[in-house]
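Only a part of the assembly is drawn; its chains keep their places, and the rest are absent.
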Amino acid sequence: MISVKQYTLSELAEFLQAEIKGNPDCVISGLSTLQDATEGQLSFLANPAYEKYLSETKAGAVMLTPDMAEKFSGQALVMANPYLGFAKASRLFEAGDGEQVGVHASAVVAETATVDPQAWVGPCSVVEDGAVIEAGARLLGNCFVGRDSRVGKGTVLKGNVTLCHGVSVGERCIIHSGAVLGSDGFGFARAAGEWVKIAQLGGVVVGNDVEIGANTTIDRGALGNTVIADGVKLDNLIQIAHNVEIGKNTAIAANVGISGSTKIGSGCTIAGGSGLAGHLTIADNVHIAGMAMITKSITSAGEWSSAGIGTMPVKEWRKNTVRFRQLDDMARRLKALEKAVDQNS
Amino acid sequence: MISVKQYTLSELAEFLQAEIKGNPDCVISGLSTLQDATEGQLSFLANPAYEKYLSETKAGAVMLTPDMAEKFSGQALVMANPYLGFAKASRLFEAGDGEQVGVHASAVVAETATVDPQAWVGPCSVVEDGAVIEAGARLLGNCFVGRDSRVGKGTVLKGNVTLCHGVSVGERCIIHSGAVLGSDGFGFARAAGEWVKIAQLGGVVVGNDVEIGANTTIDRGALGNTVIADGVKLDNLIQIAHNVEIGKNTAIAANVGISGSTKIGSGCTIAGGSGLAGHLTIADNVHIAGMAMITKSITSAGEWSSAGIGTMPVKEWRKNTVRFRQLDDMARRLKALEKAVDQNS
């Protein structure tokens, strides 16, 4: 029993605020790429590199800009931003995580916790003392919500998510499997060669409409909170250390690490694998390239990088990296030569 | 009550297709390195660096090539590839994850899920609607298998594994603890400074004989699937983004990140900490060095690198990295000098 979601072109046009080119009653039952789409499916052209697939697509209709629509003989939904159209349409065809409400018999909810009757606490989930699960929130299964934590309205915790104690997650967030919010920050004082733990007394505060990727970790603050603002999107396997603050609508790709107390502005993007040292301030609208190592604050918007010398065969790379170690010496010799040549002239 | 696995040399020789040098009835009850082996244990010599330990080993028998066996006065199992012999023998001495079948009383299996009578669903595991657990498959405990996912014959999910919905894992795979398969790909369209989520409508398809490391994450496809072919081996903490395809028998070490839609050939190896940009194509039998940053497709087999300038004391490194920022300037000055010297000559 598979329920297929179907829409007419006119229903889609209304939802997407697009103009129809073709039969408004044509039925669409899926979404696909230009290359793979079948007759009953909707597709889109956003990246010019894929224009070559347009003339031969079998899609029932294609989301296109007015320019492209003119060149196209098939059915189209015409709009200014087909990629945005794709994003919006994708959600029409999503199966969703179910509509259950209540607490599964195998879940364990502490007496002093509050679960809204319109929330769902899935199988083998644990909700500790004082925690609050708001209306429409869903814990799919095997989740752990520590004491005094909050899961806001409409927020979904996928399977195996952990919120430690005193973590507040806002509304309409998606927390993917294996993510950990509120683990202790890495703080120690050194004494006689040993490490004395600094208890991490702060919490984690996550705003609304935030998405947090699988196995990403967000540590609680040492004093005060680690703060993730509204609309932030975090990919998988990201490390956010204690007392980091991330500004509104900043998006961070996988495998990034952000050290303690660094403050990142709003509207930033950080590409995969980058690392930021602690106690930095990154301005709004800064875009950091992949695998960059950021050790100083960035005070103005724009693109920044510090890494990546380009792929090359290992032999070529070996020769050049050996020279890297001679770079300072080479610079000095170059200067000496310039002086010598100048004297010769 | 510890059950020790014991084999005679002749049993081992038959299993490993090796020639015996010594007493065929000699009993072996374990496997160890040349340095640590005791009288009742089997050892091996694969790496020439360890030849120095051969003459003094206390091992009951050693897996050796014919050449080495000639030089060795003790008992031996003689074979072409002692490292392969070690691999095969290691599995004889493994304790295994138990032989239970059935569904533990604390596990939660949805009514529309199918669990083969020869499968094991361990304690506090959750199997959602429409999921299929095939014969010989084992979920050790605290696992979450989302709706319509499949765990193939003989596949093991260790403790705390998550398969989200619509994830298909083939036969004889091993999925280590904390791994997440089928989390949403990181896809958003930007509109008016905010991110609009692109629902991730594809799935994850994992072939047979695949191993996936602890806390590794594999995102579901946006449209179409993320595909991991037969025989792929993934280490821990790897990020595989949406719509990535990894070819047969490719092995990837820990902490690697692969961005969306990148296609990796078969028989490749990628060393730890490397990052690959999105939409690349990597040929078959490409070997990528550690911590490399790959931003362009690689069209021919062989070894590639892009990173790692060699360890040096911080002082030396500081001097050279300052010069790196002057490299373009140095290159221009060098060219000018060459011209000047040429004119002087």
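Structure notes:
We call the chains A and B, going by the order they appear; numbering starts again at 1 in every chain.
In this section, contacts are C-beta pairs under 8 Å (C-beta built on N, C-alpha and C of every residue); 3 or more make two chains touch, one makes a residue touch a chain.
The structure presented is a predicted model; accordingly, all values stated were derived computationally and were not measured.
The complex is built from one repeated protein sequence; 2 chains are visible, and the structure file as a whole lists 3 copies.
The working rule: only the chains that are shown with their structure count from here on.
A turn of 120° superposes the CA atoms of subunit A on those of subunit B, with the angle given to the nearest 5. In this assembly, the C-alpha centroid of subunit A lies 25 Å from the C-alpha centroid of subunit B.
Those residues of subunit B whose C-beta lies close enough to touch subunit A in the complex are 106, 108, 124-126, 128, 142-144, 146-147, 160, 162, 164-165, 178, 180, 183-184, 186-191, 193-201, 215, 217, 219, 222-224, 237, 239, 241, 255, 257, 259, 275, 277, 289, 292-296, 298, 302-310, 312, 316, 319-320, 322-324, 326-327, 330, 333-334, 337, 340-341, 344.
Across the complex, subunit B is touched by residues 31-33, 36, 81, 83-84, 86-88, 90-91, 93-95, 97-98, 104, 106, 122-124, 140-142, 158-160, 174, 176-178, 211, 213-215, 231, 233, 235-237, 249, 251, 253-255, 267, 272-273, 290-291, 307-314, 317, 321-322, 324-325, 327-328, 330-331, 334, 337-338, 341, 344-345 of subunit A.
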